[in-house]
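Only one protein chain is missing; all other protein chains are in place.
Take a look at chain A:
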């Protein structure tokens, strides 16, 4: 066990390069799936190890559920017992569980409320709301996923651009992008080092829908214009992050990507490019993370098994 139990807590750092490079160099669909999978595995391993560290850390607290044989010096020597780290793991694990539960609950609540707001309307896939605030989004779940769009947004788009908007939102529903977004959100709460992956996936999911819309409409420029116009007409909305200072926000990057050529679908990039190196780095990090947490869990099981008088 030893140091292995702490590895999965910091191994998410190996995914930072690919989170940064994937959006430019991989097809958005590949990038979304890859980053979500990496984030999911790493978050699970990190939480398992946090749990193991906590079990070890509580050994000396009165009233802990561990068997008496646990306090045997030989057993102690076999586990990385550190009083401070062990005790710190207790609030950390609680924080992870509470934050994840809150995120899940919130996700469900917004979806339920939004569906309830649409209850009086006929059950068509697209719900057009008369509102002077321009917005559009895909609302998953309920009896069927729905596309919600306001008249203010539709009024500023040409017919072809409206088709692009609807294709984009339908792509979100059809590919179930909300599951990817929820997965990376939970992962980011499980381990803060996974936050760059959440940002990256929320961008690549939009790009994925943009590419499907571009295929459906048959013109990349129409989709780019629809996004641009929609963003300019709704620019009153405050920016949620400070990313704008460092680099262009997601909207100009999406438009620029659509004005360029369609991304190539590659199965797996070569090791000898920067993106290949980053992808392999993240894959190796994920594998090591999985092995370390499995190793630690098995070790812990055997120690507990040996220490329990049966």
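Just so it is clear, a contact is a pair of C-beta atoms (placed from the backbone, for glycine too) under 8 Å apart; a residue touches a chain by one contact, two chains touch by 3 or more; residues count from 1.
What we mean here is this: contacts and distances are computed from a predicted model.
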Assuming one chain is omitted from the figure, identify its UniProt name from "FAD/NAD(P)-binding protein", "Ribonucleoside-diphosphate reductase", "BlaI/MecI/CopY family transcriptional regulator" or "Rod shape-determining protein MreD". "BlaI/MecI/CopY family transcriptional regulator"
Of A:10, A:110 or A:306, the residue touching the omitted chain is A:110
May I ask which residue of A:13, A:37, A:88 or A:129 touches the chain that does not appear here? A:129
Touching the absent chain when the full complex is considered, from A:44, A:225 or A:286: A:225
Of the residues listed, A:30, A:100 or A:150, which one is in contact with the missing chain? A:150
Considering the whole complex, not just the chains shown, which residues of chain A touch the missing one? 103, 106-107, 110-114, 116-121, 127-131, 133, 135-139, 148-150, 153, 165, 168-169, 172, 177-178, 181, 185, 202, 205-206, 209, 221, 224-225, 227-232, 234-235, 237-240, 243-245, 248-252, 255-256, 259
